[in-house]
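A protein chain is absent from this complex, but the other protein chains hold their places.
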Amino acid sequence: MSQIFHHSTNTLARVTIFGGVFILGFVSWALAELDTSAYATRATQAREQPVPFSHAHHAGGLGLDCRYCHTTVETSGFANIPPTKTCMNCHSEIWSTSPMLEPVRASFRTNTSINWVRVHDLPDFVYFNHSIHISKGVGCETCHGRVDRMPLTWQDASLRMQWCLNCHRHPDRYVRPREDVTMMGYEPAGDQEQIGRQLVKQYHIQDARALTSCSTCHR
Amino acid sequence: MSDLRKKLDLAAVRARLEGARGREYWRSLDDLASTEEFQDLLEREFPRQAIGWSEDENSVDGRRNFLKLMGASLALAGLTACTKQPVEHIMPYVRQPEELIPGKPLFFATATTLNGVASGVLAESHEGRPTKIEGNPEHPGTLGACDPFSQASVLQLYDPDRAQVLTYEGEVRSWAAFLAELRNIVVRQRLKNGAGIRILTETVTSPTLAAQLHAVQQALPAAKWHQWEPAGPHSARTSAMQAFGQPVHTRYNFLNANVVVSLDSDFLASGAGYLRYAREFSARRRVRTDQTTMNRLYAVEPMPTATGTKADHRLPLRAGDVEEFARALAAGVGATNGPQSGQNGDIYKWIGPISRDLLANKGASLVIAGECQPPIVHTLAHAMNAALGNVGKTVIYSDPVEAKPVDQVASLQDLVNDLDAGAVDVLLILGGNPVFTAPVELGMRDRIQKARLRIRLGLYEDETSEVCQWHLPEAHYLETWSDGRAYDGTITLMQPLIEPLYGGRSVLEIVTMMTDLPQTGAYETIRSYWASQHTGGDFEGWWRRAVHDGLVADTALPAKTVAVRGDALAPAAQAPQAGGSLEVVFRPDPTIYDGRFANNGWLQELPKPVSKLTWDNAAIIGPGTAHSLNVDTGDMLEVSYQGHSLRAPVWIQPGHVNGSVTMHLGYGRTRSGRAGDGMGFNPYGLRTAKALWHDTGLEVRKTSGSYLFATTQNEHALDTRRHIIRQGTLNEYLKNPESVHEGAEVPPRTLTLYPEFKYEGYAWGMAIDLNACTGCGACVVACQAENNIAVVGKDQVRRSRAMHWLRVDAYYSGDPDNPAIYNQPVPCQQCEDAPCELVCPVQATSHSSEGLNDMVYNRCVGTRYCSNNCPYKVRRFNFYLFSDYETPSLKLLHNPDVTVRSRGVMEKCTYCVQRINYAKIESEKENRKVREGEIQTACQATCPTEAIVFGNLNDPNSRASRMKAEKLNYALLADLNTRPRTTYLASLRNPNPEIEA
Amino acid sequence: MPDEQEVLEDNTTRAVIAPGYTFGTVTDQIASVVLTKHQPMFWVACFGVAFSLLLLFLWAIVLLMAKGVGIWGIRTPVMWAFAITNFVWWIGIGHAGTLISAILLLLNQQWRNSINRFAEAMTLFAVACAGMFPLLHLGRPWLFYWLFPYFPTTIGVQPNFRSPLVWDVFAVSTYGTVSLLFWYVGLMPDLGTLRDRAKNRIGKMIYGVMSMGWRGSAKHWSIFETASLLLAGLATPLVLSVHTVVSFDFTIAILPGWHSTFFPPYFVAGAIYSGFAMVLVLAIPLRKVYHLEGLITRRHLDNSAKLMLATGEIVAYAYIMETFLAWYSGDVYEQAAFWHRMTGPYAITYWVLITCNIILPQALWSKRVRNNTPVLFIWSLIVLVGMWLERYIIIVSSLAQDFLPSSWSLFQATRWDWATFLGTIGLFTFLFFLFIRLLPMISIFEVRTLLPQAKVEEEVRG
Partner (left out) sequence: MTKGVFGVMAEFDSPSALVNAARAVRSEGYRKFDAYSPFPIEELHEAMHLHKNKLPLIVLCGGITGGLTGYLLQYFVTVIYFPINVAGRPLHSWPSYIPITFELTILFAAISAVLGFLGLCGLPMPYHPVFNAPRFALASREQFFLCIESSDPMFDFEKTKGFLESLEPKEVCQVAH
C-alpha cells in the first residue's frame, strides 16, 4: 500500500484543528469590536452640515452658554436645535454678509427650516430626557464631550446601552453640581467619589435598581 | 370563534339550567348547549377538528394592504438594537412659537359634535400634531370623560381616504373657481329671492352657523334650509310639540334619582349628554364602606344595551310593546287612568312593584324614554315624571338646544317634493350623507339628481358625492373654528389644532360664502358673532377665556316650566299589535353610529358592547326566535319589509327579546373608504320614514350560505368555581360583606419558598369597579390611541389576533332569554410574581423597581412563551407587520412617547408607563413626590363612570389604595398567587325585593 | 460473553448475526454499499421524494422569513402549535440512537453493534430537524443569538437563565454536539477501512482526511475503547436530561395540563418509544433492500419491538396517572383542562392518540406480530403518529382552553404549518439517505468483533 498523504500533512492536520478554534475566537472578537467601533456608532466622526457651524467658536471661543441656543434643555426631554431666529439675533449684525451664512439668511427670508444633520441619534425605542439629567447634575460634557473643541460637531460617546448603564449604575461617579452642568472641562473640587455620593443624596437621585429598570428608558 | 359555532339545542340549554345548582355563568348559548353526551360531541366537533386546513389564510395578503393603512411610526422604531441607523435630519423652527416647547405636548380645548350636540374635549398636540383626545373636565357635557367616537376622531383626521381635493364632475378645481361659481349662483338667484336654492345640513346647534344661515335667508328669502340626521332625537322633538305645544329640550339629573325606569333608553352609552348621565348614575351606585346606598334601575328594551347590563331588573320587550308598558306604568303611577293589566303577561308582570317603587320615591325617581321610542312614549314619560314630581329635580325642561328644531322627516319630505316639482336649481348638501341615510322610499339617490346643480361638502367622497357635480373637501373639526351647544345648551367653542391637511373648509365657511362677506374666515365669523352677542365690557378677555376653556361658563339653558297637555295622552289609535309577525328594530350602531365612522379602523375593530362583534352588523335575534326560525348564528336570512328586502347574517344574542330582529345602521357602505367598504349589510335599505326605528310586519326566510363573524369573545362555559366575576346583591353585602367572595380561596403569602421583593418609593396599582363599568368600550379606544396600537382587520380578528391591550369581557348568567350580563375590563394585571417574566428567555419582560411588569419591545425575540404562561392572556403578539411604517398622514397620528412595535414582537399594557415617567420626571425636577391623581392612565382618564382608578399603593390615602381596602376588592384568579397589582371591586345589584322574591 | 454462547446454541433466529461471515465478507458487504457506483432504485426514489419535500420546506421557510409567523395558524391564546410539537417530536426520536449507542454499550448488549451506527446517524439528523424549530418559531429569528450568553455585548443584557427555553438551548446544543462527537469517534476505524478500500484517489483522499490517519494500532484501540466507554457514560445521563429539560418547557409553566411534576420520566419514556419506532421504520426497509438480513437479524427487530412495548407501557401508565391526578388534585383548572381534552374540540385527536400509543401497541405482546416485519413496520409508523399527536394535544389543547374562558380560541393549522412539518421529514430523509450513500450504515469493526473468528483461542502459549 502506498502513502496517500505527504509527510507534512501531519503537522498541517494538527494545526487546522487548533487553528479552527482560534479563527472562531477571532471572528467573534472582531464582530464585538465592530459593534462598538466608530464605524458602527459613528462616534468621533464630524458630520457635514448645511452650515459649517462651529461649537468650538461659539461655545469655546465666544463662551456662549449652551442654553443660549438649546433653550429647552432644562424644561423638555428634547434639547432643541435653535430656530433660525436665534442665529439671526447676532448674524443680522455680525457676518451679516458672509457667504457661509447664506443658508441661514435664506432660511430666515424664505421661512424654511435649515436641514441640519442629526449628530446624536438614539434608536427610536430609547427615551432619553434631557431636562431630568440636567436637573440631576449630569453635565453636558459628560455625554457630549468637549463640544467647545469641536469645529464641526461629532458624537463623543458610543451611545450604546452598556455605556448608558455605566452612569445609571454609578451616578455618583459622574454627577456634578447643577450650576456647573454646562461647564466644559469641569474638574471636581476634591474627590469625585465623595462629592458624587453627597450630590446623589442632595438631588434625590434614584438607586441603581430604579435607574436600571427597563421602563426607565424603554417604553 | 364564530366559525366554530354549532347548532343550538335550546331544550338542552333549559334542561341544563334547571339542573344547575346556584348561579351558573356562561359565555354563550353554545356552551350551554355543549352539554350533550360524548358521541354527539364528537360528531359535532369533527368537522371543525382542530388539525385541519384553514381555508383562507392567504387572504392575509389582501388584508395586508389594508393593514398598511393603520397605525404608523416616526422612522424605523422598534427594530433590533446594535445596528447602524440611517442618518436622520432635524429641522428646527425658523421662528419658534411662544408657547411651544419642542418635546412637550400642549393641550387645547375644543369639542366634538354628534347630532349637533357638542361635547368638550382637550386635544393633545405634539409639535402641532393632534395625537390624542381627552375629555374636558370643565365641560358640563363630559366632565373629563370621553366617548369612543371622540377618541377615534384623531384617526379620522389623518385618514388617508379622506377627500383631499375639490372636484367638479371628477376634475380638480380650485376654491377660487368654486367661490366664483357660488357667487354668481347667488347673484342669479337674487332675482327670484333664492327660490331655487336648497341647503341640506345635519342638525345645527351652532349659534354662529345658525346666524349665518339666517343671514342667507334674509338675503334670499325664498331659499330653504333643511336638516336631516338619520339617528337624531326625532321622537323627542315631535313629542315635545304634542305634549307641550312648543319645542322643549329635556335633560336629566341622575344624582337625585333613587329609582330609574328606562323605557328602551341607552342613556349610559348613547345620546346627548350620556357621558354626564353615566357619571351621575354610577356615582349613585358606588358602594363603599362610607356609602351603603345604591340607586335602582329598571330597564325595558328589546336588545341588551350597556344600560341593560347595569339594570337591577331588565325586562326584554319588543320595541313596539314598550308603549303598552309605558301606558300601564303611567296608569300605575297615576299619571293616566288606563288599564294596568292586559293579556300580554310579560308586559304587565312588574307594573305593580315598579310603580310602587316609583311612588315611594316621588321627586327622587326618573322615567326616561329612549330616543328610538315613538313620541307617545316620551309624552307618557313626561306625564309620569310630572305625576311623580320629578320635574325640576331629576328632569329639567329648557328651550331647545338646536338652533332650529324641525321635524326632520317632514323637512326632508318637503325637500323631496320640491325636487320632484323641479323647483330646485341648486342643492347644497353640507355634511351628512343623505343618499345613504335617507328613508329608503324617498329614493334619494335618484331624487337628488333632479336638482340642476348639486354641491356637496363632505369629509369623504361618499355615496352622496357620487351624485353631486361639486365635491368640496370638508375641514375636520380639529382643522377649523366652530361653535355649538352642549347637551344642556352650554355654549362650546372649538378651535383648530392643525391647518387643514387637505385645504378643507367647514360648513360655516361655505355658508359664509353665500353671505355678503364671502371671504370671511371661520375665525373672524365666529369672533365677530360672539362680539355682537357679548354684553358688558372686555370682550377680549371674555373671548380669550372662552377659547381657552372651550366653553362659556354658566350658559346652560335655564329650566322652564311646561305642562303636558291632556289631549297628548289620548289613548293610542290602538297600537298595531300584529302579534305573530316579526318586528324589525333599527338602531344606530354602537361603534360606527349611523355610518359616518365606517372608515374608522379603531371603531370598526372596537368590539361592540355585549355582543363583542367587530367589523360587522347582523340580524340580531333572541334565542327563542332562533329556535322557531330554526336558524343559527352565521346563517343567512332573506329579510323583507314593505317590499324592500336584503340578505343579512343571523346573530343570536342572549337577552334579546323574542319576536323581533335588531339591525344596526351604518354598515353596507359602498364608498366609505378602504376600511369600511363592503363591511356588513345596509339596513337603511329597509328603513322607511314611517318606521324610522321599529315596526312589525317583517318577513324573514332562511337562505343558503353562511357568514363568518369576527368576534373577540370566544364561546365557552365559565366554571363558577373560577370566581372570575364576583357579585352579589346590596342586601347580601350589607348583611355579610364577605358574601361576594364565597368559596373563593386566596393562598396565604407564606405559600412561597422565596423572600419577597420590597417596593419602596412608588408602587403602582389599579382598581377597577365592576359595579361602575358599563362596558361602553371608551377605554379600549383610548388605550389604542394612547399606545399606538395597530388595527389588524376582520380576518385577523377572526383568527383572534386582535391587538387591544385592554379588553372588556362580558359574562352571562341565568336564563338565555334574559340573562344577567357582567362586564369586566381586563388590562395587564401587572402581577408581582409574573409568570410571563419567568419564562422569557431574553429578559424582554421583567419587573421595574415600582412593581411594573415592564415590556421591552426592542429586546423581544418573539418566542411567545410569555403569552402562553399568562393566565389572563393580556399579551398581544405582532404576527405580521401590523404597524404602518409608510402612510405619511398616519405617521403624524402616533404618540411619540410610545414605541411603535414591529413584526414578531410581543406587546401589552404597561399602565401607560410613558405617562408615569413623564409625571415622575416633572415631579423630580420640582423636588417633590408625584401627586395623587397627577398620573391618569388613558383608560382611566376616559372612563365615563370612573370605574378605573390608578395610583400609588404605597400611599394608603390614594384612591386606588382606598378602593383596594374595600371589602368588595378581589384579584382575578387570585388562587394562582400571581399577586396582581390590578384588582376588581365585586359588582352589586340592588333588586326590588318584591320582584326578586 | 453471553451472546457468544447463544450463537453456538441457536443460530437461526436468536443469532446476533447469521453464520458464515468472515472478516472480509462483512467488510466487503457493508463497504460495498458506499463504494459502489450505482444505487438501487429504492435509494434513488426515496432520495428524490425527500429532496422534493426539502424544497417544499425551503419554500415555507422563505415565506416565513418574508411575512412572519402569522402564516401559521397560531393565535392568542394558542401561541405554540406545530413548531414546538415538531421540535419535541424530533428530539424524542433522536433519543433512541444515543440510547442504543450509549446505554446498551454500557450494558454490554452486543446485538446493538449492527444497528447503533445508523441509529446514531438518525439521532443526529433528528436533532438537526428539531434544533431548527426553536429558531424558526421566533417572531424575529434573526435575533436568535440573544438566547445565548455572549461577552462582550453592547446591550449589557444576557439571557434569563430562569427560562426553560434557555435551558433548552443548552440542552439541545450539548446533545447535538456530544452525539456528533460520539458518532464521529465511532466512525474513525471504518473511515480507515473505506480509505483503504476506496477505488479512486479522491475517495482515498476524502476518507483519508476524515479517518485522521487511523491505522488500527493496538495502542489506539485501547484508548479508543476507554474513550467510547467514557462518552457512553456521559451520553447516558445526557440523553435522559435532554427530554427532561424539554419537558420543563411545559412543567415550569403554570398552565393546566402543563404544570405537572412527572413530565420528565413520562417524556423520556415517550422519547425512547418514538425513537425505537423510527429505528424500526428505517431498519426494516434497509435490511431488505441492501440484503443485510444477516447482519440486522430478526433478533434486532425483536429486541427493538420489546423496548418499544416496554416504553409504550410506561407512557400508557403516565397517561392514566396524569388524568387521575388531574381529577384527584381537585384543581378546577386541571380538571377542566383534561375534561376538555377528552370531550372538547380536540377529543378526536386525543382518542386517536390513545389508540395509536396505547391500544394498538399492545399487539406487540405477541411474538407473531413482532416477527412479522411488515406488520412491525406499520405498527412503528402508527406509534410515530401517536407520539406526534401526544405532543400536539399536550401543547395545543392545554393552550386553547386555560384559565379565562373569555380568551379561549381553537387552533387551526394552515397549509404552511403542514408544509413546515412535512418539510422537516423531507430534510431528515434527505440527510439520512445521503448518509447511507456516503458512510457505512453499519459499524464494520464492531460487527467484526461479533464473528466467532474474533475469539482468541487461549491454548497456544509462546
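Going by the order they are written in, the chains are A, B and C; count residues from 1 in each one.
Operating definition for what follows: a contact is a pair of C-beta atoms (placed from the backbone, for glycine too) under 8 Å apart; a residue touches a chain by one contact, two chains touch by 3 or more.
None of these values were measured; they are calculated from a predicted model.
From the list C:106, C:212 or C:438, pick the residue that touches the absent chain.
C:212
Of the residues in chain B, which ones touch the absent chain?
Here the touching residues of chain B are 754-757, 832-838, 840, 843, 846-849, 979.
Applying the definition given at the start, please give the residues of chain A touching the unseen chain.
Looking at chain A, the ones touching the missing chain are residues 1-10, 13-14, 17, 165, 209, 212, 214.
By the contact definition given up top, give the residues of chain C that touch the hidden chain.
Chain C touches the chain not shown through residues 22-24, 27, 149, 156-162, 166-167, 170-171, 174, 177-178, 181-182, 184-185, 188-189, 192-193, 195-197, 208-209, 212-227, 230-231, 234-235, 237-238, 241, 245, 248, 445-446, 448-449, 453-458, 460-462.
Simple rule for what comes next: only the chains that are shown with their structure count from here on.
If you tally contacting C-beta pairs, which comes out ahead, B-C or A-B? Let me know.
Greater number of contacting C-beta pairs: B-C.
What whole-Å value do you get for the distance between chain A and chain C if each is reduced to the mean of its CA atoms?
It comes to 53 Å between the two C-alpha centres.
Measure off the straight-line distance from the CA centroid of chain B to the CA centroid of chain C, and report it in whole Å.
57
What parts of chain A, by residue number, touch at least two of the other chains?
Residues 35, 160-161 of chain A each touch two or more of the other chains.
So which stretches of chain B touch two or more other chains?
81-82, 846, 859
For chain C, which residues count as touching chain B in their complex?
Its residues touching chain B are 67-71, 73-77, 79-80, 137-140, 142-144, 146-147, 154-155, 157-160, 162-166, 169, 249, 252-255, 332-333, 336, 343-349, 392, 396-397, 399-416.
In their complex, what parts of chain A are in touch with chain C?
Touch residues, chain A against chain C: 1, 4-5, 10, 13, 28, 32, 35-36, 158, 160-162, 165.
Across the complex, what residues on chain B touch chain C?
1, 4, 27, 38, 41-42, 45-46, 48-54, 57, 60, 80-82, 713-719, 721-722, 724, 796, 799-802, 807, 809-811, 824, 826, 835, 837-843, 846, 859-865, 867-869, 871-873, 875-881, 902-906, 972-973, 976
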